[in-house]
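Structure, as structure tokens:
Here the complex is missing a single protein chain, while all its other protein chains stay put.
Here is chain A:
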Amino acid sequence: MSAEPVSTPAAPARPTGRFGDAGRRVAASIIAVLLALACGAILIALWGVNPVSAYGALLNGAFGNLNSIAETLLRAIPLTCTGLAVAFAFRAGTFNIGAEGQLMFGGAAAAAVGLALPHLPPLLLIPSMMGSAMIAGALWSLLPGVLKLRFGANELITTIMLNYVAIHFISFLLYGPMQESAGYLAQTDRLDRATTLPQLIERTRLHIGFLIVLGVVALSHFALWHTSWGYKLRVVGLNARVALNSGMAVTALTVSAFLVSGALAGLAGYMEVVGVQRRMIEGLSPGFGYTGIIVALLGGTSPLGVLAAAILFAALQVGATTMETAEGVPSTLATIIQGLVVLFVIGRGTIDLALRRRGSA
């Protein structure tokens, strides 16, 4: 927890490598997912349910018809945002475990603007809600960034602590100044129709926010791999000292990574408020910020990988709800499978180790 914390060597730094590396990484990720699903099958069997029918229900719930596909993609929206948020921080050699709190602030800001300016034309209203959500998320993530750079306070712990602060502060807002006029629940009034994002598929909840997120993924990919900012960010993440010695503004780059990260988490909050809840509520996020860490790791901290991982976990979560109703297996199984996926991804050195042992024996 010193001024030069653990995070410098940190993160799943992408092995700068030869040509086949990307393919091998994807293969390793797929194997990790399959292994985790196999472990999940064992748990389902122990629960007393046939794993094949449970997974069948899960698949059906995630992709069975147009509506379930729409629900899966709808769930992938916030997961992609928080996954990208964590990935950008990883790339810069820092940890953002605070996406959960940043998301909450983003959601609250979006709802506040939407409720305060309902008569603005949608063409102005929608961007200003989205913008304020991103700014709110970015500002909340600036705090741990400043605490790290100014005081050397480890961002791992500060971001987690700030999550709790954010959740309780939002709870205060929702029971206090922002509470619905009815005054019962910890939520704001319902947002006006003018704030709605147009539907993407008719008679489903999927909205054009999904296209916006696809755009954000493309933009992130471009920013990371085809701009000098992205290049510098990656150098800082791989080796801060080298970056400093070659004259890069390491502090400014780190701050920019925190800001981008927070803005993306704030965007997730906007999407949930506008596209799913239609108001700000106390439990807006069932852990999207934390799942974002897993999404980023499985996606190899690359934007396209994050998108794929987000859709996979979204399918797992949406399908698990169907599995719970149909087969009685608790949907928290999805959380276990997610955790196992990461452990298998980061544990892929086991195979090398086993081979080395055998070779030397």
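Quick note on the criterion: a contact is a pair of C-beta atoms (placed from the backbone, for glycine too) under 8 Å apart; a residue touches a chain by one contact, two chains touch by 3 or more; residues count from 1.
Here, contacts and distances are computed from a predicted model.
In the listed set "Nucleoside ABC transporter membrane protein", "Electron transfer flavoprotein subunit alpha/FixB family protein", "D-galactarate dehydratase" or "Cytochrome d ubiquinol oxidase subunit I", the entry agreeing with the UniProt name of the missing subunit chain is "Nucleoside ABC transporter membrane protein". For the chain missing from the display, the contacting residue among A:I31, A:L147 or A:I201 is A:L147, taking the whole complex into account. The chain not shown here is touched by just one of A:F105, A:F210, A:F258 or A:Y290, and that residue is A:Y290. Only one of A:N60, A:S128, A:S171 or A:T321 touches the chain withheld from this view, namely A:S171.
Interface with the hidden chain, as seen from chain A, comprises residues 1-3, 5-7, 9-12, 43, 46-47, 95, 97, 147, 151-154, 156-158, 160-162, 164-165, 168-169, 171-172, 175-176, 290, 293-294, 297, 328, 330, 332-336, 338-340, 342-343, 346-347, 349-350, 353.
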